[in-house]
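Every protein chain of the complex appears in place save one, which is left out.
Chain lettering (A, B and C) follows the sequence in which the chains are written, and residue indices restart at 1 in each chain.
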């Protein structure tokens, strides 16, 4: 479809897409008389379209999108697993309830949240979880603030450094910075793991904590995790677990048992909640031992058989979200957990790791690809480098991504992590059938083949999509950048200038 | 997508797409011991796929389909109007109820059906409606049988002829034949209307009834309808209204006021029920005067403020459907009726007729198209002939249809009615915005233009679809006809021969 | 009316009339006799358009007048409650499917055609019959169509049907064949086993030379398995009649399909394969036949076939259309146009989800639960089995008290009991939606009411 913008739909007709209920008796008796200085001078430039036009427009846009339901999306570190349809039904548990209504009237919701708090704690090996955080990054911020408040409580004003692995997700340093920390990067060693010597060197009385993912972004398990934990704890720094990669070990080993003090979980990664085209997700922030008292409030507690959503840990950092976090999505994760049961959940890490290593076996001997760092088994994901291919043919990781799109697949994450050149970061998850993994490997094989024979064909991809490659200069240049139709309109009317 | 058949999905793996609930305690205590001669020897060759595979497969198939929600579908005589989304919600009124449960427990459903019976009667000008008929053709059969039983009750054994207009929908003669009638066709006159002289000639003591649509399939209103009615009634033959074209006059004139004795309505045409890719529809069969007693049973009646679904008209022809007809779709039509109210419903015929004549104005002067018969305003639909174009260029109505598909539109009905050569039967409905009508007219103009300049381009269309034109010989030849994958499989195993 | 979400051109009337060249919409209706032109709006209880929200309030009001049951109904009789997987609902909510119509233009509706072809193919495997159409309305009308097929093939006019088939199907059959004047002969059934009286069947069939079709339902209305289907097919061949078998589709996870009996035509309803109860409709009528041109050419309804496009690629289209009404008019094999396509797609999704393993597991679970329930109920003093044959899903019981007393007691407890089929007899249905807990409640409530009535 070449679908015009909804704002471009002919707005000359008096059309409406939905009727607003009207109480004539009330309207006849109430005059709308606003303070004149408050009155809107001119109604906003919204479209005037019928229900059919709205539906047809957005259906066509949806057909020009790509989700897990349309095809394989092995986006590394995103855990794009299948989202079972039953989740949508269970989310109806919460849809019509107001967050401030009396606890007595929402006992069913609170029971679900209460169960989730403790089930997530069990699966991460922590003591308690708060569901305040609407997504992963908010969970990280909460974790950083918990660490901050902990050290402040101990009067450690000079604890101003946060350690972060150089291969970490960008959110880690960004969250640390939002918490007011200086970021100290820990280099990855030749094995692709945290360099323990470097860690020991930089860990000192200024160290507030260490934000770590395990398995890391290369898909490798930090096998010296117990030693790492010891190093940090020796100065009473806190070990923070970035849960983005939990899917590779779920049911095999728990962060709490590795020595982590704080864990955030992305329910939209590990626990099957759909990603919503970018969101909403849902998060949990969990803690062990004394850190439990720093969790964001409120939590659900049970007293005399009744649930209330008003427990405030004694040293809580406060509220992260306006109400309770994304409870609608917590309900979706709840459906996922019930549908697998502890037996099924215990298989998740194993099956996702099996899928990754199966795919590695199919790809590792391809000319043009290299597998940087250790050749140990990967967990949830694997990072290949297309540097050899690029050197040989000029075809980059980005070009492979575009060529995969033409073959009906979504691309892997590219150019991440930063410590791998021409990175292709592939996370297959446990929900994709073996046949899909086979055809994905075959597609990459064919692309590389083609790259060596006729690189231009790959460089010209994608060709089967609605648009060809994007002009990033027009997209971002101050004289052409167009973040809204309003800017387009005002610019064409000469009413705004370059973005200064 | 080039999507393989679900039956072709690798079936070697032990996979299942949904878990069956299991009561262990029961299973441990009940042995499954069937009479051995009844046991199935071999499980059927069903696929073995996960939920993801099923969802992804059918989502891809849906994307290779085309509905009103994807684009304009001006299929003549099908009334492909927009289906408001609220209908799906209202259909939930009936989903979980058993047809045989005590009437006391389904008073809400029965109240809705009761309202529908009388609202449909009001809108058609009839005395009573039965919702027994699941679709239009079943409604026709019911109507034919009602006429038959009526005449039998009068001991008229020789009433064995049913009159049908030559431009009628194929269902009319087919239904008459199923009712055991000989079909007598009434020729259309030069004006495109029933030839009254012919009608008078053939109407006699053998005439059981006349099945008529008004407006007819040319979109023309039978302006002599009162005279037609008089002719029929003069021999006590019954006038049957085929409701397929009701949308062109809804709110303007009622079949009952025209003299019709029996009316069937397609709720999936006139009253906004979705067509479901071919079905389910929903029907109503309505009657006036003495014919009411012949309606299929049961109807809802109200007694002492309670509703029961057990009214049996004294001379009822019987049951047409196993239970009460497609009540789920009756509920959808109910939502549509409430959403328009009598004010909105009274506009339907006017707005659909407006759309048709607007489109005619845009198309009538195009070289290559002719507008057969009278130049009176059409109602719900119009039939153009592409005969001139075909003579000039070799481009047929079918070729225009395929070229429209390439331009993002569904084709009109083609090669119908039988009394127009190279017919293009276009029914725009009242729900399509003027801009869509404009672009449709423009597409036809461009196609005709192209046909005169470069006919091969049109003859080669469609080219933007998943497949090109279909091989009808392979499709239908006894040696290749393949109605199921089982036939494909058995043929390739040499286990079946030509279809004899 | 100034604006309405479903009438986009209300504000463009003038502009459009100008293009047409008339002054008033009524100018477009000048050919309608003035005396019958409607004056004013319809007289409906709803004058002004209701907003969506107001429609939902009316819906809520109506819903509140329906009774909320504690458990799914223990009621069958042609429709049993089953769980509909969310995936099924999700797929048939795809509006590319549900707002489409019969795929007259195959190039742009390959997905819909393929889905229907898959429905046909999955049913073919389930039934072990080669040809399946793209659906009829329901079981009752499918049976009627099958009988009329038989009449077209052999021109005979009598139909032998067992007395123990679904009575609603029988009623539909009678209505549909009335026009053609076909004669229905009923074969009695064995009151002890619940099975057809095969001796009588042989007698009746042999004694007429006008038998067009012989029908048998497996399991029959009382849930009882018919063990001598071969008798029917044998005798049908003997007298040149068409054999027709009705079959519960889920039972085919356990028992022999029609194809193993050399049945000519099989009919059924797909309601058990992914449809909610829908208060009796939409359902979906299934029809399948052997690989025999005589049968196939007389088959009613749409059929989708696998073929190739002009480039030799796999493609789907409607086939054998010369059977249909729009082409053959009064000589068509049926008048059917609109069918139950969307429900057929629901069946295809459901069967794909279940697959080979799920189908068997489902059939076993239903078998086990219905047997458990019957056994437990029979252990109540005075309750006995109405028929002795083995059964599936449904079963009939005889009670020591009037069943209506039991039924109304259950209803007070929020339980919908079985269908009353005699003063003290009822037909129950138990499926995978009835948990052991629900079943045990049913049993204890029945026990309670029997004991209390007998004590008084």
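Heads up, the rule we're going with is that a residue touches a chain if its C-beta (ideal position, glycine included) is under 8 Å from a C-beta of that chain, and two chains touch if they have at least 3 such contacts.
Since the structure is predicted, the reported quantities are computational estimates derived from the model, not experimental observations.
The absent chain, not drawn in this view, touches the displayed chains A, B, C throughout the complex. When the missing chain is restored to the complex, the residue among A:7, A:301 or A:439 that touches it is A:7. Residues of subunit B that touch the chain left out of the display are 13-22, 49-53, 55, 59, 84-86, 88-89. Although one chain is not displayed, its contacts with subunit C can still be listed: residues 3, 5, 52-53, 56-57, 83, 85-86, 90, 93, 95, 353, 357, 432-433, 435.
Note that in this section only the chains that are shown with their structure count from here on.
One simple way to say how far apart two chains are is to compare their mean CA positions; for subunit A and subunit C this gives 46 Å. Distance between chain centres (mean CA atoms), subunit A to subunit B: 47 Å. Residue positions of subunit B with contacts to 2 or more other chains are 15, 49, 51, 55, 59-60, 63, 68-70, 82, 84, 339, 431-434. With touch defined as above, residues shared between interfaces to two or more other chains in subunit C number as follows: 4-10, 12, 49-50, 52, 54, 85, 87, 90, 95-96.
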